[in-house]
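Of the protein chains in this complex, all but one are displayed in their positions.
Order of writing sets the labels: A, B, C and D. Residues in every chain begin at 1.
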Amino acid sequence: MMRSIHYTTQGRLDKDLTLDKIGQVLSEKEGLMWVHLDCPDEQELLAVLRDTFHFHPLSIEDCQSTGYQTPKVDDFDEYLFIVVHALQPGPQFDRLETNELNCFIGENYLVTSSLAPEMSPVNKVWNRLHLDERLIRRGTDFICHAILDEMVDEYMPLLDDLEEEIEELEDAVLTDPQLETLQRILALKHNILALRRVISPQREVMNRLSRDDFPQIGHQNQIYFRDIYDHLVRIQDLSDTIRDIVSSALDTYLSATSNRLNQVMKALTIVSTIFLPLTFLAGVYGMNFRHMPELEWQIGYPLVWCVFILLALGMAWFFRKRGWF
Amino acid sequence: MMRSIHYTTQGRLDKDLTLDKIGQVLSEKEGLMWVHLDCPDEQELLAVLRDTFHFHPLSIEDCQSTGYQTPKVDDFDEYLFIVVHALQPGPQFDRLETNELNCFIGENYLVTSSLAPEMSPVNKVWNRLHLDERLIRRGTDFICHAILDEMVDEYMPLLDDLEEEIEELEDAVLTDPQLETLQRILALKHNILALRRVISPQREVMNRLSRDDFPQIGHQNQIYFRDIYDHLVRIQDLSDTIRDIVSSALDTYLSATSNRLNQVMKALTIVSTIFLPLTFLAGVYGMNFRHMPELEWQIGYPLVWCVFILLALGMAWFFRKRGWF
Amino acid sequence: MMRSIHYTTQGRLDKDLTLDKIGQVLSEKEGLMWVHLDCPDEQELLAVLRDTFHFHPLSIEDCQSTGYQTPKVDDFDEYLFIVVHALQPGPQFDRLETNELNCFIGENYLVTSSLAPEMSPVNKVWNRLHLDERLIRRGTDFICHAILDEMVDEYMPLLDDLEEEIEELEDAVLTDPQLETLQRILALKHNILALRRVISPQREVMNRLSRDDFPQIGHQNQIYFRDIYDHLVRIQDLSDTIRDIVSSALDTYLSATSNRLNQVMKALTIVSTIFLPLTFLAGVYGMNFRHMPELEWQIGYPLVWCVFILLALGMAWFFRKRGWF
Amino acid sequence: MMRSIHYTTQGRLDKDLTLDKIGQVLSEKEGLMWVHLDCPDEQELLAVLRDTFHFHPLSIEDCQSTGYQTPKVDDFDEYLFIVVHALQPGPQFDRLETNELNCFIGENYLVTSSLAPEMSPVNKVWNRLHLDERLIRRGTDFICHAILDEMVDEYMPLLDDLEEEIEELEDAVLTDPQLETLQRILALKHNILALRRVISPQREVMNRLSRDDFPQIGHQNQIYFRDIYDHLVRIQDLSDTIRDIVSSALDTYLSATSNRLNQVMKALTIVSTIFLPLTFLAGVYGMNFRHMPELEWQIGYPLVWCVFILLALGMAWFFRKRGWF
Partner (left out) sequence: MMRSIHYTTQGRLDKDLTLDKIGQVLSEKEGLMWVHLDCPDEQELLAVLRDTFHFHPLSIEDCQSTGYQTPKVDDFDEYLFIVVHALQPGPQFDRLETNELNCFIGENYLVTSSLAPEMSPVNKVWNRLHLDERLIRRGTDFICHAILDEMVDEYMPLLDDLEEEIEELEDAVLTDPQLETLQRILALKHNILALRRVISPQREVMNRLSRDDFPQIGHQNQIYFRDIYDHLVRIQDLSDTIRDIVSSALDTYLSATSNRLNQVMKALTIVSTIFLPLTFLAGVYGMNFRHMPELEWQIGYPLVWCVFILLALGMAWFFRKRGWF
């Protein structure tokens, strides 16, 4: 599905342009134009990107590819080609998923294309555009910034969720280390790795857009890309911190399990050390030797109970003294 | 709450200027002026920053935001926008908290703003200003340096506390590895991570202020920012050391627990290895076979006791030889 | 075996040139020529590379060497010498193997040489060349790009296999940590290390080909090498992620085994703690003291069973309360 | 205590100059002068550094501070301010301690100052100066080099000690992992961290002194600072190696303890597995059932002993086959 909007030099807003009209705007360089391809099929993609805009085959290939593309900026003199990623929780196991957005910024046009349907950052900016015409007047680079800004703003709550979960898991690891906790820690680790894979090159994209001298990016708008860059630095910072905590949570898991094992073994050792000697003694007086004088004593039985109790108390006192319970 | 001070070219100190007066000083570039916004509400913030000083919307947004902002310097030709953080122990679990301070340095003014009430570095410099007029004569950049210097001076005791605690924990880990020790180590790790997140970009801020050529920072004052930079290098150094020790404390915990487990298991094994054979032997002479010649012997019972004792002593000697106790 | 193709300036395609013909084309710089040495013996190699093309002895030595050569670009004014590696699963233990391909790019010729027989990227391009003549018209640098592109395209499925296997192993580690799982994790680690050893310098090769100013690489074709570079960045990214997961899989293995040990020890402790006291008690009433009043009681035996059952239930309740089962 | 020496242009050596004389030498830039402040009190420090040499307040502050200062070079046009550290074993726990030395190098003077009394590198150079006049003729920068060289030469034996100790500990960890070994490993780790904290910035100081163009450092003397730099690279190298070994010693400790635990548990399991079934069997024939035919057999008792022995031997054979002992 293709959506398009054209802001003419007369200040008129035209919508849903035909391909011919787009081609005409393009050749006359008249006004500002934004074309968005929402989940396009191959035919539509080629008709727009190849036949109308004449973009480079490699860029079009990147738009078609369903595999993961590293975020990047390619500078084709005439236009900039930008690949960025939105993040959203996937359908299962809380795994984060990335949705690729491809942007072409030319002198007076912005073309965005995504194989994911109805990307919320694009929709939000699309709607804001209809509410507030001033947005488009600031140029196609500013619209592009607005989309990227929305996209990066959606990262933060995801990271906050991750941070909250890892702090929860850290407590769980200390108080009750279960395999399920381990599983959740690993899932978190996968998410953090996925995040880092996206954020780090995306940050580099924003850095280049805010620093390098591209004719498509107005100088007064570069500070806005710098602002996104700062956001991404913050996000990467936080994700580094979370990653550190995830790592130490794995170590802690081991320490906590080991500690627990110590408790268990102490319990076993205490019980064994108390009852094995007692059982031995009981066994002794269960022997059938003919000549065992103690057996004949009147006070033999109470006496042996005294020995039992004294032995047990002695052991208990010994363990307590060593701080075992 | 807004506080302001104006040092006129006639050497007069005016205080608590009205917004109109501030605007007038600003347009006439007369004298030196410091305005501090202490925990301002949104209305006050906008009135001062947007309507009086006409700062860039992105900077004002940063001042309004309650979330964590990475320390940075933004250069808006007319003025520098600096974000830095003070550190202080939080209300619970000894978690360190960061308080953001935003500074705008212009040609003849300094505007500081913080959402945290009554920041001590600001207050200290404010008071020194009233005691010693020479401070303001050295320029708004020097006042800014004074505030940052106070702020960084407050880091060191916090780090010393952390170092002291980790050395204490290291001992605790060796002599008595408890889950609570693990918990405290993890809390320390969180604090160190929080510290590093603040210090490393803050250092970069100081580096830029002491190296780059900003018209708002006098050349003879740059060495003072360099001095703060050196302090931060030292602090980061120390925090790296502490972090290394925290990491090895986790490893040590595991080693110490494992060692302790070894002790426990040795105890269990010694007791079992001594008493299981004895109990077996006692069980043998507790059997009811009709024809067991030993049972009839007069010296059977004393003999078996001898065997018990010899066996037990033999085992004990064996374990001692292997260095088990 | 030598294969060669010559695209004359008249647009004719000559094949299987003699060495004399090759020498003639070379000296007249007429048309475009590709010579491929498929698994050549030393004599053939020297005849072509040394006696016909007069390449530098060090490059020829690299072509002859059967050991692993680090991917690189050597710039000999007249020509570029490129060493790259294809990857394929080895015959045993799923170990990846690398096949070296050496390329010489001159002004109007491309010489490729490999000691591995029938390398698929070379064959694919060779066949495409016969189907689509336009390929050779774009220059020898473009043919070289086509081969490298095919080569790098073959990496991705291998990495996907690795990623799939590590995720499988991660599950296996959690649910059933066996030594065999450990063995497979280590094999995976070896593969990832082999990959990284190849990819990282190969990426650098592509970077230089797309950035540096080599007369043999046309400016309009550099973006194609940049595209391969982007692919390699993506692959290295993914391999970093896999490596991180492999590392944490080893940690998880330890955690899972430790957890399992805990379960085993709890079982042992529960059984021991329940039956050791009971056995002791049974032993007590198996003693042969003459005067043991309880033995005479009518309800002695049922009573002792009640004690047995109560004791066992009490222990079970205690362990359940502590969450041991 | 202040020591001073003045080498006049007439080739005379004057000692113990008054402050006035120092001021005069300074203003006339006559000859070469070295002033050393050994453990000065605040008054003396200010009299010399502030009132006579007029150094920058920040440098003087660094000389006064008793806390740890990161090694650095500060370039104040007129003079260089250098902070370096000597190392020596501290009074307890074999902890290394650092002693700060501050050097000011001007055109014709060297001022050194240390809060640690009688620093041996300074004393050695002081004495050499009296034995060999040529030393001072080579300039104040060469004297400074001589002091730093002596200082760095004192590092090496400390590192050799550390290396020797860690190799000893590594053996101890393998053959007999005790908590005390762990304690010593941790102490070593602290020392290595302290070393690295000092060496790395100190190396940077030497790098700058040997590379940068300071008017106070003669070009022909820079190679001597380069020599110290090489020494420090070697020392840092060695300290990296030691640190790696310390890290793996911690891992080894865990592995060795774990191995030992395995031995202990095997012993326990062997004993239990042999004696528990035997004890059970003895218990069976200790039962008081009226109708137990075996009990009546003449060969019952010898037979059961055969069973005991065969069972025990069978178990032992089984464990030996599995390589348990």
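As a convention for this text, contacts are C-beta pairs under 8 Å (C-beta built on N, C-alpha and C of every residue); 3 or more make two chains touch, one makes a residue touch a chain.
Worth saying up front: this structure is predicted, and the values here are computed from it rather than measured.
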**Complete:** Filtering D:L45, D:L276 or D:A312 for touch with the omitted chain leaves D:L276
**Message:** For the chain left out of this view, which of D:S65, D:Q178 or D:S248 touches it?
**Reply:** D:S248
**Request:** Would you write out the residues of chain C that touch the absent chain, in ascending order?
**Result:** 56, 58, 67-70, 72, 74, 176-179, 182-183, 186, 189-190, 193-194, 197, 201, 250-251, 253-254, 257-258, 260-261, 264-265, 267-268, 271-272, 275-276, 278-279, 282-283, 285-288, 292, 294-298, 300-301, 304, 308
**Request:** Can you list, in ascending order, the chain D residues touching the missing chain?
**Result:** 156, 170, 174, 223-224, 226-227, 230, 233-234, 237-238, 241, 244-245, 248, 251-252, 254-256, 258-259, 261-262, 265-266, 268-269, 272-273, 276-277, 279-280, 283-284, 286-292, 323
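Quick note on the criterion: only the chains that are shown with their structure count from here on.
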**Prompt:** Moving only between chains that touch, what is the shortest number of steps from chain A to chain D?
**Reply:** 2
**Asked** So, what's the distance in Å between the C-alpha centres of chain C and chain A?
**Response** 25
**Request:** Between chain C and chain D, tell me the centre distance in angstrom, where each centre is the average of that chain's C-alpha atoms.
**Result:** 40
**Fill in**
Where chain B touches two or more other chains at once, the residues are 251, 254, 258, 261, 265, 268, 272, 276, 279, 283, 286-288, 292
**Prompt:** What graph shape do the protein chains here make by touch: line, ring, star, complete or other?
**Reply:** line
